[in-house]
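A single protein chain has been removed from this complex, and every other one stays in its place.
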Amino acid sequence: MAVRHLRGIADVGVEGLLRLLDLTDHMAEVGRRANPKVPALRGRTVCNLFFEDSTRTRMSFDTAAKRLSADTMTLAVGSSSVNKGESLRDTVETLEAMGVDAFVIRHRSSGVPWRISEWSDASVINAGDGWHQHPTQALLDLYTIRSERAARGAEGFEGLRVGIVGDIRHSRVARSLTEALGLLGASVLHIGPRTLMPPTPLAPSTDDLDAALADLDIVYLLRMQLERIDSAVVPSGEEYSRRFALTPERAGRLGEDVLVMHPGPMNRGVEITVDPARLTGSVITQQVTNGIAARMAVLFDLLGGVDTDGGSAAVGSGVVGL
Amino acid sequence: MSRGSQGVGDVLLTGGTVIDIGGERRIDVRIADGVVAEIGERLDAEVGEVIDVTGLVVAPGFVDLHTHLREPGMTEAETIETGSRAAALGGYTAVVAMPNTDPTQDCVSVVDFVRAEGRRAGLCDVHPSASITVGRAGERLVPFAELAAAGVRIFTDDGSGVQNDGLMRRALEYAGELGLTLAQHCEVSSLTAGAVMHEGECCSHLGLPGWPALAEELMVHRDIELVRLTGSPVHLLHLSTARSVELVRAAKADGLPVTAEATPHHISLTDERLRGFDPVFKVNPPLRTMRDVEEVRLGLIDGTIDAIATDHAPHPGHAKERPLDSAPPGMLGLETAFGVARAHLDLPLRELIALLSWRPAAIAGLHHLHGRPVEVGEPANLTVIDPAINWTVDPNALASRSTNTPYQDVPLTGRARHTFLHGEAVVRDGVATR
Partner (left out) sequence: MTEGKRVLGPDDVRRATTRMAHEIIERNRGLDRVVLIGLQRGGVWLAERLGEEIARIGDPVPVGSLDISLHRDDIGRRPVVPGSVSSLPSEIDGARVVLVDDVLYTGRSVKAALDALNDYGRPDSVQLAVMVDRGHRELPIRPDFVGKNLPTSLGESVEVDHEGVVIIDASDTDAHDEGDR
């Protein structure tokens, strides 16, 4: 089924997630070549539209596009007046007039990619909107889970027990990952204090990390924004760490094959007080590496198919490039 | 004013059904010199102009307790003239203009300006409200007596609620003594910081800060208790939650002088509409759940809620193209209120018109001019409704200067055909004459 946008996990569904994971395998292989670049998206233009600073994600997308030979434009609006949103539509329409096939959008406000997809004919890829969705992060996380578990002799997502620890309420990473894991049959537990949970739970939740730890296959730590501590959502960073950080003591109780993940950047001393390099289960660096391949897969899936005005055949119809 | 130009303006409405506070009857109505000049079966059609209103309803004009005309200060969104035109087309002959203008309607000069501009436009009676506190800042009280002398009857800080309990108590004590009504926008702001939409399942998924029902209900409760304490009346604006309706029902059972209104959008739309992140569905108080919608409807049907008020809140297109969290809240309402209310309230036409006309007229202190019975000598502030006409909402075809209606492409049944303001046809066949 042809997918035009990746704004949220719902845009692709189970079938799309599995297809993207398989494509990521190919892209990871490209990344291991002496010349990690393929001509697949020659002549396509990808515009990185970052209304919120995120050097890491922007570079990951930019590298992904370049490895597929797409042309890239980058507009890092950051804190300028456009960030207030007064001329979002004008900005998008101006850029589109320059010939953009896909917008990669990061914005501090939830929902902006949905609005832009109404104003533009280009594909829209959500690189993080407000507290809402961050689907490429979820994809790279799923890919990391799949490949790292395969390396440890385990397969599939069905029945996998994933604990997401920390600020669920304000986390687009948690929303996308919870939704994606749910679609794939994993069971997700949200772990954190009530003040950091969404008003209506998106998954079963607990505030007892120590009790939950024994029953997890994956511990996914979220970044704890220090400004949340300032706004009295939790009493102090120290108390947060005591209750919810991965401490050396807690790490010691993790099973052999339990994976430890984090979307980065880490707040060492807040959500993690153990050196991840000393954790056998840490796959945090693999997450970063896989980010490029996952984003290549998304770009190729959206832009490498049949031109939307080119006829009836759908991507994935089974005809193989022979 | 062109009222009574040519000294006549005689119009005979024949064949229609009159619906007013007195009931429903098939009679002709002659309008002359700004008043209802004659009523009866088969009036003489030889004199003046005859408008055939067979199959239509002749009713007292509607009164909106809650209109944002945006002038002075935000004329890009609406002007007193364009807002008045929208009102007349919606069947309204009077609107209460909300005070959150720039400058605020908190002193006689601004209030006089609004009233004068309304008169100049001549499309409906514009009755300015005034704020409760200076600049709506929630600190100092406005000069109530002076503003009352200038004709203001409704005072409100609408846009926000009066947060300070002690200040609200003093305002009630002071204004109540002067026979004035305070109207409250019920929102405890410490519970709604940054809020974009109703706090619940939908907002949890969409990753948007929630506006909990409790933030409204706490203030509804507080104000009811302050009414109990002071004996002064309070009008509660745009109630949106099931529990709010319940609180008001109990207050009325206790005989307290509490009145309330609800908007067409809170009886027709839910928070699910925000799933596309379109700010046209952002409004304050926010769209709630289906259960809230049903309870607010019930409140209107059983009389707990006294009136339908539009909270007509125009915003320029570019403002509604901002991201959802930074776009301003508000929806157009004047031209769609009747059709929307009709579709969502299971009420006889007369009860519906009561909610739109004489009940709000009484709350606004306008019952000497508006919502009057259609009787000889009464002011001819009338609307002629086509209750059966099917139409589809086209934002660009609305008279408002803005287009932020949440009902784009929605089919509605029923619409004002003609509107008479002090005897003058300001809307003829669905077209404003001014």
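Chains here go by letter, A and B, matching the order in which they are written, and residues are numbered from 1 within each.
We take it that a contact is a pair of C-beta atoms (placed from the backbone, for glycine too) under 8 Å apart; a residue touches a chain by one contact, two chains touch by 3 or more.
This one's a predicted model, so the numbers in the text were calculated from it and none came from an experiment.
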Displayed chains contacting the withheld chain: A
Contact partner of the left-out chain, one of A:A40, A:V124, A:I191 or A:I272: A:A40
Positions on chain A where the hidden chain makes contact: 22-23, 25-26, 28-30, 33-41, 68, 300, 304-307, 310, 313-322
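As a convention for this text, only the chains that are shown with their structure count from here on.
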Chain centre separation (chain A, chain B; CA means) in Å: 46
Chain A to chain B touching residues, read off their complex: 84-89, 107, 109-112, 114-115, 129-133, 170, 172, 175, 198-202
Contacting residues of chain B [partner chain A, same complex]: 196, 199-201, 203-208, 210, 212, 276-278, 318, 321-327
